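Here the complex is missing one protein chain, while the rest keep their positions.
Each chain gets a letter, A and B, in the order it is written, and its residues are counted from 1.
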Amino acid sequence: MSVTEASHIGRPTNRVDGPLKVTGQARYAAEYPAPDLLYGYLVGSTIAAGRITAIHLDLARSVPGVVEIFTHENRGKAAWLDRSWRDEVAPPGHPFRPLHSERILFDGQPIALVVAETYEAARDAASLIHAEYETAEHCTELERKRSEAYVPPEKRSGIPPPPDPRGDAEQAFEEAPVKISRDYRVNAEHHNPMEMFGTTCVFEGEGRLTIYDKTQGSQNAQGYVTSVFGLKSKNVRVVNHYVGGAFGSGLRPQHQLFFAVMAAIELERSVRVSLTRAQMFHIGYRPDNFQTVSLAADREGRLQSIMHDVVAATSRYEDHQEVVVNWSGMMYHCDNVKLSYRLAKLDTATPCDMRAPGAAIGVTALECALDELSYEVGIDPLEIRRLNFASKDENTDKQFTSKALHACYSEGAAAFGWNERKPEPRSMRERQELIGWGVSTGMWDAFLQKAEARAKLSADGRLEVSTAASDIGTGTWTILTQIGADAFGIPLEDVTARIGDSTLPTSPVEGGSWTAASNGSAVQAACEAVKQTLFKHARKMANSPLAAAELEDVDVSKGRIFRRDDPGRSLTIVEVMHAADLQAIEETGKVGPSLLQMTKYVSYTHSAVFAEVRVDEDLGVVRVTRVVCAVAAGRILNPKTARSQILGGVVMGIGMALHEEGITDHRLGKIMNHNLAEYHIPAHADIEDIDVIFVDEHDDKVSPLGVKGIGEIGIVGTAAAVANAIFHATGKRVRDFPITIDKLIAA
Amino acid sequence: MLNVEQLRGPVDQSSKAGIPVSFVINGSRQELVIPPWITLLDLLREHLQLTGTKKGCDHGQCGACTVLIDGMRINSCLVLAVSRDGAEVTTIEGVAAGRDMHPLQSAFVEHDAFQCGYCTPGQICSAIGLLAEGRAHTRAEIREHMSGNLCRCGAYTNIADAIEHVMRQGAAAREAAE
Partner (left out) sequence: MNRFDYVRPDTISDAIKALAVPDARALAGGTNLVDLMKYEVARPSRIVDINRLPLKAIETTAEGGLKIGALVTNSDLAWNATVHEHFPLLASAILAGASPQLRNAATTGGNLLQRTRCYYFYDPSTACNKRVPGSGCSAIGGVNRIHAILGASDECIAVHPSDMCVALAALDASVDVEGPDGKRNIPFTAFHRLPGTEPHLDNTMAAGELITGIHLSRCDFGINHTYVKIRDRLSYAFALVSVAVGLKLKAGVIEKVHVALGGVAHKPWRDLDAEAALKGQRPERAAFAEFAGQVVAQARGQGQNDFKIELARRTIIRALEQAAAGTPQHQSNKSLQQEK
């Protein structure tokens, strides 16, 4: 049986969850009601390292409505072994255990939970808790720990360390006629999804909990809860139907989940705990980093040597790792490459994957460096990228399953009007503003993860598809509906997708841009299995018009199963199910990466990002007036929601270029701009025209659906394109992100 | 520095916890007795089950909690509910006319003007306010007058498209009527 002709896949389709979201009916984690609900409010430490010597609760207890206050002295029972606390995506180390002891590992560490009958009472009481500390020396400044950087002894699962050097990068660098070596830094960023982290833990009685959690993986959260609190799996259900953004911050279970569940178990009542915006600055961040990129080329611009060294921040207690430098070994053809990646420990919470973890910072440095090299060589920045095109992954010596990057370059350049660019910096101006055009390449993994789905076709022709995926704004609800509808040739209205529930078929966390490929393919596989079963029953029927048909001869559409070569020979689904005495056919589908294919091939998405900036040089004010992002991401299931994903990545990339930075007072070990007024993310006024292009890319190996995923690729390269445009406009090269007014005034 | 002695002072244990207030919320009158320290946002979300209004920062820094108070767009997180006693409050749950969505709601769906959906009710209430104010006419003015609503998913261009669409529709309808 072949895939039915697509009528929904590939079409711009409105979000199926759209009406619920625009009417305020979509419920997020902290919005579920429960009888006798209690409210929890967290208190954070006010020092970065040391121990609590006393904690005064009397005033807080006197607030009417306070039910209980949990501290390290009276916390509920929880697992002892590190491995019980390690979630699916945890890095190596000792996972943080809230209220485990009097030790303080980072500023803002939760030291108490007030539980009260009302939110207001809990908040009031929390302000009356006073802790005394014995402080220890702390360090939150990466620069001071740079000399102590180390290669992480234990590798984080799924994160390949840098490849071994190839060729002799140092010698090639020495011998090359054109070269640059520069230091770059992308300051720490915070995810700041609009929804604050919240958990409503509903105490159902008889040891059962229903937990509404803000998470990117209901099953990851469920596994954490059962393992930390020693609960039976069947008694814990985690639901995350709607997730108000996350960008990686919801990959690992966050503090509020532990606290809501602990309090619910101890008090035998339903409990809601939400983090404040300030508290969200202590739950993981994109790590601060120092990068050195050295590039050398011949006089035509062909790369002779690439060296990329990175030191990135991690916490005292875990070795958070990302793929930062490997990109520099595979984005361009080069025979001499040396890459290194080390960590340095700071007294902060463990960093956390944030949209395109690793690539977003590593590619930024590489792409700025390559831009610098293009001026040294004296060729167009786009040309130097084309010239050094890598036709295979030279890190692993494997072929790309597809790589339509040349199309990204040419279609992006055409849409942007790149050939109108005057090569000299400071050569384009309109009134008081210098105009600059910059370009960058982007690259991100196209993963296929193990995933399962279930499809249930009812006699009335309705279809239900389910998998424990999460939609954090990514469009998962919609694409799974489209896939199901196309499998049976039925309208979207006849398909119900079910996701966001730990009781559904197994799914990885929603991250890495793998959900569409993995869960989408699993849904398709489940639908195929249903069709096979349907056909089996159809063929068995007395006088079946399909008796002589083979599976590959038939198709299902609009409620009928029929011979493709003679559509008149058909049966209705209702007839088949009636004959077989069935109300519904339900089957599961599974997908996973092909290990055989992985020995020969690798899969990535690619992009070319073009940016125009206008810089008021006197005042250091930068406006990003145009961005064109051309993306090669295989098959695009829903051009409307896919475009939005790219728009979002580009906007966050503009934030990385110009705005975002967690500012720490290293004397105190405290992040000082822990709010949305002083941690700037782009506002409406900062975003003008963004054009998204999906170039044609056919890939039958990357995933059964031919899909690559588009959640991260939009951010990769955007900050570099903006920085490169600023250089083109002004002749000023700022290598320390974000490029704020002070840096442009000083440069 | 936090000082325990100091904290004791301001807490007035004799405070009246219940103050009678009356609102018209989404067209229906609500007579309530509430403590003065509850914000309009928490009143809506935790007591009236109107969770369409979102809490994104709780400090007036994101706009997710925007509601219409007597027709004006306002951050409900910074409003002590008692201080607006007698007001008419419209939340996202009350902007539609009957079963039909408000034109901005439809336009947001059509233009994919959101992703996670969390800032969306605030964006829509804010855009309703913007249209009623009638002061934004150009794309640049829409952007400036919507800048009090952050969207971390980065749907800004689509949001502006949706608002511009409804604004032009309104202008066309007015012209046709003249």
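We adopt the following convention: contacts are C-beta pairs under 8 Å (C-beta built on N, C-alpha and C of every residue); 3 or more make two chains touch, one makes a residue touch a chain.
The structure presented is a predicted model; accordingly, all values stated were derived computationally and were not measured.
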* Structure fact -> Contact with the hidden chain, among A:Thr13, A:Thr46 or A:Ser502, goes to A:Thr46
* To do: Using the definition of touch stated at the top, determine which of B:Asn26, B:Thr39 or B:Thr90 touches the missing chain.
  => B:Thr39
* Can you list, in ascending order, the chain A residues touching the missing chain? => 46, 63, 120, 123-124, 127, 431-433, 614, 616, 618-621, 623, 658-659, 663-665, 667-668, 670, 672-675, 677-678, 680, 682-686, 740-742, 745-746
* Structure fact -> Had the left-out chain been drawn, it would touch chain B at residues 1-3, 6-7, 9-17, 19, 35-37, 39, 58-60, 63, 66, 72-75, 77-80, 82-83, 85, 126, 129-130, 133, 135-136, 138, 140-141, 143-145, 147-150
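Note that in this section only the chains that are shown with their structure count from here on.
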* To do: Indicate the whole-number Å distance between the mean C-alpha point of chain A and the mean C-alpha point of chain B.
  => 29
* Report the residues of chain B in contact with chain A in the complex, numbered from low to high. => 2, 4, 7-8, 11, 17, 35, 37-38, 42, 45-46, 49-59, 61-62, 64, 91-93, 96, 101, 105-106, 108-110, 112, 114-121, 124, 142-144, 146-147, 149-160
* Would you mind writing out the residues of chain A in touch with chain B in their complex? => 14-15, 17-28, 30-31, 33, 46, 56, 59, 64, 118-120, 124, 127-128, 130, 192-196, 242-247, 274, 276-277, 472-475, 640-641, 643-645, 647-652, 675-677, 681-685, 687-690
